[in-house]
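Only one protein chain is missing from this complex, and each of the others stays in its spot.
What follows is chain A.
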């Protein structure tokens, strides 16, 4: 693990690493179950595509963590902290794709007034309505993401990890889609043909909203935007306090903050100080999160407070 990080944070990283492997295992089993019960249902095929896409954040998290552990080298003198920002962009695109596919599929089903047909299938010598099998498959697909998503959320907040947070949102999207699928199939069973598409359309809006927010946060990070709150587009309180403190300590200097992955980099442009400040002197946020301040650079210049 990253030696810069305190022990509790390193333990959270280990836990997140374990959870992501659990995610890949469980969600792969969900994909297999969905494959067997989907039949010719277009809605179930869409659910399968979403389940495959939902593996993306977990995979990119594990890849990013692997890179984050690497030390800077001649080719990458600033290290690999920003791999996390890139990964959060990939995860956000995957979440947006899930929302967009779902909204397109459900809207086109509603507009074309597609009446889903579910025929009986033979199971152990009994003819059973395919809808029941689909519901059983969907119930199975709802449980793992519901548990895993809830476990990941607090860890993502402690680690200030956008990828893990987007993954938790993806898991929320997974179980909400599954639930919409169940409502839709029960509705179809009761002869309400539009319920499947309507439930999916309703939920797709929430998924797309989460995806777009993640995309905005990830983009802000990649273009050196000021640090954002986790999963939100507004600025992080810790970083606002840091900006205020640095402006107080170095009047007449221009203070700029940016996020690189989970870390904050500060730049003070103005007259050079006689000594570098300690983290305790500048960090006014939660002391347990002081590890986020990775670097303060002093750049000679005329400066002006911003």
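Operating definition for what follows: a contact is a pair of C-beta atoms (placed from the backbone, for glycine too) under 8 Å apart; a residue touches a chain by one contact, two chains touch by 3 or more; residues count from 1.
Convention: contacts and distances are computed from a predicted model.
**Q** What is the protein name, per UniProt, of the chain that does not appear here: "ABC transporter substrate-binding protein", "Glycosyltransferase RgtA/B/C/D-like domain-containing protein", "Nitrous oxidase accessory protein" or "Sigma-70 family RNA polymerase sigma factor"?
**A** Missing chain, per its UniProt entry: "ABC transporter substrate-binding protein".
**Q** Would you indicate which residue among A:115, A:150 or A:237 is in contact with the undisplayed chain?
**A** A:115
**Q** Extract the touching residues of chain A with respect to the undisplayed chain.
**A** 40, 114-120, 123-124, 126-129, 131-133, 136, 186, 188-193
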